[in-house]
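Quick one: the structure is below, questions incoming.
Complex shown without one protein chain; remaining protein chains in place.
Showing subunit A:
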Amino acid sequence: MRKDRTGISQDDDRSPPADLRGAESSNKTRNCCGVGSVSGSTGPISMEFQAPCPDQVLENVLENVLQFLSSRRDRNAASLVCKSWWRVEALTRSDLYIGNCYSVSPRRAMSRFSRVQSVSIKGRPRFADFNLMPIDWGAHFTPWVTAMASAYPWLEKVYLKRMSVTDDDLALLAESFPSFKELVIVCCDGFSTSGLAIVASDCRQLKVLDLIESEVTDDDVDWIACFPESGATCLESLIFDCVECSINFDALESLVVRSPSLKKLRLNCNVSIGQLCRLIVRAPQLTHLGTGSYSSPDDAVPGEHASDLQSALSACKSLVCLSGFKEMLPDYLPAIYPVCANLTSLNFSYANIHSDQIISVIFHCHNLQVLWVLDSIRDEGLQAVASTCKDLRELRVFPLDARGDNEGPVSDVGLQAISEGCRKLRSILYFCQHMTNAAVIAMSRNCPDLEVFRLCIIALHSPDHVTGKPMDEAFGYIGKYGKLLRTLSVAFAGDSDMGLKYVLEGCPRLQKLEIRDSPFGDAALHSGLHHYYNMRFLWMSSCRLSPKGCQEIVRALPRLVVEVIKHDVAVCPDDTVDILYMYRSLEGPRDDAPKVVTILQ
């Protein structure tokens, strides 16, 4: 796999080759630097009375220089220069990013990086969100927090995505890190409001508590009231729109009043518009606002709070990000017009309103970079986006009706328009009923910065509805033009192995590939052998893989962990592979896999 290193760009997750060779010894550092010609003849005793050797001076200098390196890709590159740089980089790295919690063990990570203040860990692959993985598949935070409790006493920040987190984990976190400042939990589960209460009450330096798209069990604990009751808090960000429990509003209002640094506040849907007004008035310095339900069920007159809301919002001069609108009442839509011009991010994906109402908002949003919206925006709405939002980087179009029974309010027409109007697009998620090869090709041609491409054609096995051809050609173009592509999701698509081959051979930056219900077999799987060590993971479910084909991967690439997961605990025919999930790892097979998972060896 050596030849990959030259061709592949800075892959942020790749460990340096030194690790692959096994344990290092500090004696070897002398040979690496090439400074002076230390022959190793000086014995340890006489060393004590000598001036620091040139190597040591260099290391001190390096340490002072490398601590300014913040990008982890730069750091990964620096660590590959030589042993000395490797060691100094490890000492000066303060942000630890683990893209796959099973690629490296906590012990190994912590023995290399001893001065970490911020840790990010990602666990399950994205398809786990759609019940394609067994409940107890893994990705437990417990071994990580347990190891960090002793290794990183000065830990300040934790970011978790798709991990299983327990209340005990949160309690250990609150207890072990006196300087703890930021907790960001995304798409996780396993904890409850009891865990939140502990964090709120015990983390006295807490600046950020962000709960995003996570499942939080309602233990009936009033966690908002658990923040320290007197004195100003350090809170800068409080995001809890996914926490589906009732909120003690008075405690929340009091908390907002006591948090002068609060910039980000995203409420859950148990906050009404009247309450929203009261909060905004207390926090005009907000930059990010999640509006909660954006509904007012007790209105005597529809829209009676509208002018209050509008003036409260107008007072928020720094507002750049709006979300919420979970039960949006159109009467209150005009209240947001004054803030639209400054918005860089708008999440309208819960706003069940007409296309022309959405367009009326879009026309004010010239600076939008991120837009999440429902497909009720229709193709006309996407055309409005294409002509107004020239700076758009990320677009997500979600289906209003998940069953997909309608003719499809958005189609290739909308996608084509976006590709022509929003040339800076980097990330797209697009649900539609039908698509054409031409529109997908246009997207890959017109948007050269595209890194994340997720297209979901809800009508299964639907061909190009203009030419009638299968959607395979699209893969060829992705392979040809998707040179920066890092993430690709494929479902119910493709006609033969060629589709997957185009992608694996044509996208050198591809790191995450998830495929379900597509006719790709062993030959297609093998076409990626040159690339799998550069990827974070590959997921293939309900494709045409055989156990023999997967076993050959294990033989060819011993550093991959190849998991074969069954749909059923009961015996199924052993000549098919239900789910293949494979990822590079320094640790070999994990020991916490449930019974439905077989790790090939």
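Criterion: contacts are C-beta pairs under 8 Å (C-beta built on N, C-alpha and C of every residue); 3 or more make two chains touch, one makes a residue touch a chain; residues count from 1.
The definition used in the following text is that contacts and distances are computed from a predicted model.
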{"item": "Candidate names \"Auxin-responsive protein\", \"Phospholipid-transporting ATPase\", \"Trafficking protein particle complex subunit 6B\" or \"MTMR8 protein\"; UniProt protein name, chain not shown", "value": "\"Auxin-responsive protein\""}
{"item": "Touch criterion as defined above, residue of A:F177, A:F398, A:F453 or A:Y477 at the omitted chain", "value": "A:F398"}
{"item": "From A:A78, A:L132 or A:L382, residue that would touch the chain that is not displayed", "value": "A:L132"}
{"item": "Residue, one of A:Q67, A:S94, A:T146 or A:S496, that touches the chain absent here", "value": "A:S496"}
{"item": "Residue, one of A:D95, A:D517 or A:E587, that touches the chain absent here", "value": "A:D517"}
{"item": "Residues from subunit A at the interface with the omitted partner, ascending", "value": "127, 129-136, 213, 242, 244, 326-327, 349-350, 352, 354, 376, 398-406, 431, 456, 458, 460-461, 470, 489, 491, 495-497, 516-517, 519, 541-542, 544, 567-570, 572, 576, 578, 594-596"}
